[in-house]
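Down below is the structure, laid out as structure tokens.
Only a single protein chain was left out; the remaining protein chains are all shown in position.
Take a look at subunit A:
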Amino acid sequence: MAHSGINILFAGNNFGRLMAGLWNSIWIAAVSLVIGLIVGTIFGVLRTSNSKILRLILRLYLEFFRIVPTVVLLYLVYYILPELFHINWSASWMAVLAFAMWVAAEFSDIVRGALQSVPESQREAGLALGLSKVQLFRYVLIPQAFKLELPAMINLATRVIKTTSLLLIISVMEVINVGQQIIEANNQQYPTGVFWVYGFIFILYFVLDYPLSAWAKSITNKQK
């Protein structure tokens, strides 16, 4: 096995570095999901409001994040925002900001759709019981909508985890970035190292994303 190149995965601190890189991907994805889902729920509820202006603003917000590619978004947030607003954050937190805004946009549409597909009779029954608007959402609509939106939410999470691989363009030390360092450092000695490093990264992403995807599928099946 001396020349196969698989050993570069375990030479020196390489394995630990790849894992540390993966951890950067995981926490950035997790934090942005938590923030994004909370903000997205609020936006989603607001999108069912009666105010036309509010709905229009939120609609524009959603379309902006749908249309702009994530690469461009990261670039904007990393290079332009700090200059404009004098934000003094590290690259990882700028990434969280960009991802959280993106998740909020996507999730707001999922929440809106779910809220609107809760049967009208439920809303009317709640109002008949004398619930206030906040109580109506808190106890009747959101819990029912949550079940409907769960599979879409999980699929969004898998997308966010995969998209962390773009973070290398804004100098975040995530798993792909570390992988490239390792490949180039060993390229002269082990030209086939690229296969092993990317193969390993493929397995890492698969192990993280597959259970989520299987979970979403089993929920959908149960709901049928």
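Throughout what follows, a contact is a pair of C-beta atoms (placed from the backbone, for glycine too) under 8 Å apart; a residue touches a chain by one contact, two chains touch by 3 or more; residues count from 1.
In this text, contacts and distances are computed from a predicted model.
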Which of "Amino acid ABC transporter substrate-binding protein", "Acyl carrier protein", "Thiolase domain-containing protein" or "Putative membrane protein" matches, in UniProt, the chain that is not displayed: "Amino acid ABC transporter substrate-binding protein"
Residue among A:Val34, A:Leu56, A:Leu127 or A:Ile169 touching the omitted chain: A:Ile169
Hidden partner interface residues of subunit A, rising order: 8, 11-14, 16-17, 19-24, 26-27, 78-80, 82-83, 86-92, 169, 171-173, 177-178, 180-188, 204, 206-208, 210-211, 214
